[in-house]
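Of the protein chains in this complex, all but one are displayed in their positions.
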Amino acid sequence: MAERLSNREGIKGMANPTRYGIERVAYWLQRLTGLGLLAYLIGHIFETSTIVHGKVAWDKMLEFTQTPQGHIILTLVIGMCVFHTANGIRVMLGHGGIGVGKPGQPEYPYKAASLNYKQRLCIWVSIGLAALAMMYGASVLFGD
Amino acid sequence: MAVVTAPKPSEELISIDKTLDQLNTITLRIARSNPAEGHETTYSEFKVPVKKWTTVLEAILYVKQNLDHAVAVRYSCRQASCGSCGMKINGKPSLACYTKVSELHSNVITVEPMNNFPIIRDLAVDFKQLISNHKKMKPFIIREDSEVTPESKEFIQTPQDVEKYLQFSYCIKCGLCNAACPTMATDTSFIGPQGLAQAYRYVADNRDKGKEDRLKIVDDSHGIWRCHFAGSCSHVCPKGVDPAMAIQLLRGYLLGFQK
Partner (left out) sequence: MRESIIMKIHYGTALGAVVLVAVHILMRMTQNFDQSLQYQNVIANYHFLPYALMLEAILILLSVHGFNGLRVILLELKQGSSYEKIVNYGSIASMAILIAYGSRTILMAGMGIS
């Protein structure tokens, strides 16, 4: 009731990457990849813990994870990791006020200086690097 | 007696004028609700004649004047100066007086109240939280010698000093930035891009001495750190205030990048 009265967009609105340009897509991807990487970290710590149970347990774990599905997940993790890192560095520098433009007299049609081509380029480069890393990762994992 | 007659327009100009003058009819869908009375949102559809220069606000006022007087809408200046007519137009927060029907490239236009603001009725929303967060930022020059005395001298600022905050002082408090912000979509305690940008407007003013006070206020679990530079606020700002830039520059002080 309170939510309806406050007319908040809610999770649906927060997680909707459309409507506000590539910067909002990057925000959405950063969150999604962050959550994905945390899930992977927990899983990775759990899977590597099998080593304390000896060679048999370790080999059994490898048998379970070194499958085509496991490789697809690992390829996605590589992509998420590269995007989260590259875009994270962009966002971090932006948070310090670096690369967000300089204040000045706004002129019609009022293009925001903070949403400049450098920021957009960095986002596309992050996506491109993630795609390249995924391709390389897939070639290593599925190769031979 | 001399008679001044206007020069006859050329054929080409007459034809352009006729095209501009052509009436087109659009369907205007207006979200109707009255949460206080427990009424759920419904959409009323109206056929509205428009010209190339008709704004969405004019289309809504046409409905109010001719088709349904009960549509609730807040407006005043009709020239993007007062910040009253912010609403969601075809899903995007915009000023109704500043959005031409023709630029929406659609024969069906849906207008809804801005998100992240409580609805009063139909398109009118409550600005209490925005104004309260704005006030929390101490939107005034803070300094001990601000009282005017016979010995007072004017505060001298160079054009460069003014340029550091001028664009942020153009905020008309329309609330579009808060409606577009992804954090505001779920975080009811977040200060919001409007308030944070105004905090920077005063911090960047070299007459002001309240930087430390304001930085303390925004350095909160629902303060400046809940901005993730998604840029949606700057995307919708109708005055070129660029709240995203102001917030990042303000955060620069907290991170030690700015002095």
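So that you can tell them apart, the chains are marked A and B in the order they are listed, and the count of residues begins at 1 in each.
Quick note on the criterion: contacts are C-beta pairs under 8 Å (C-beta built on N, C-alpha and C of every residue); 3 or more make two chains touch, one makes a residue touch a chain.
Source: prediction; values computed, not measured.
*Asks:* Which one, B:66, B:106, B:146 or B:189, makes contact with the chain that was left out?
*Replies:* B:189
*Asks:* Would you indicate which residue among B:31, B:67 or B:254 is in contact with the undisplayed chain?
*Replies:* Within the whole complex, the residue contacting the unshown chain is B:254.
*Asks:* From the list B:134, B:173 or B:226, which touches the chain that is not on show?
*Replies:* Checking the options B:134, B:173 or B:226, the one contacting the hidden chain is B:226.
*Asks:* Given that one chain is not shown, which residue among A:37, A:76, A:98 or A:129 touches it?
*Replies:* Of all options in A:37, A:76, A:98 or A:129, contact with the hidden chain holds for A:37.
*Asks:* List every residue of chain A that touches the chain not included in the displayed model.
*Replies:* 11, 14, 31, 34-35, 37-38, 41-42, 45-46, 48-49, 51-55, 58-59, 62, 66, 81, 85, 88-89, 92, 95, 140-141, 144
*Asks:* For chain B, which residues touch the unseen chain?
*Replies:* Residues touching the hidden chain, for chain B, are 183, 186-190, 219-223, 225-226, 254-255.
Keep this in mind: only the chains that are shown with their structure count from here on.
*Asks:* Which residues, counting only chain A, touch chain B once they are in their complex?
*Replies:* Listed in rising order, the residues are 4-11, 13-14, 19-21, 23-24, 26-27, 30, 91, 94-98, 100-101, 103-108, 110-115, 119.
*Asks:* Which stretch or stretches of chain B touch chain A in the complex?
*Replies:* 35, 91-92, 113-119, 125, 163-168, 170, 180, 182-186, 188, 204, 228-232, 234-242, 244-246, 248-249, 251-252, 255, 257-258
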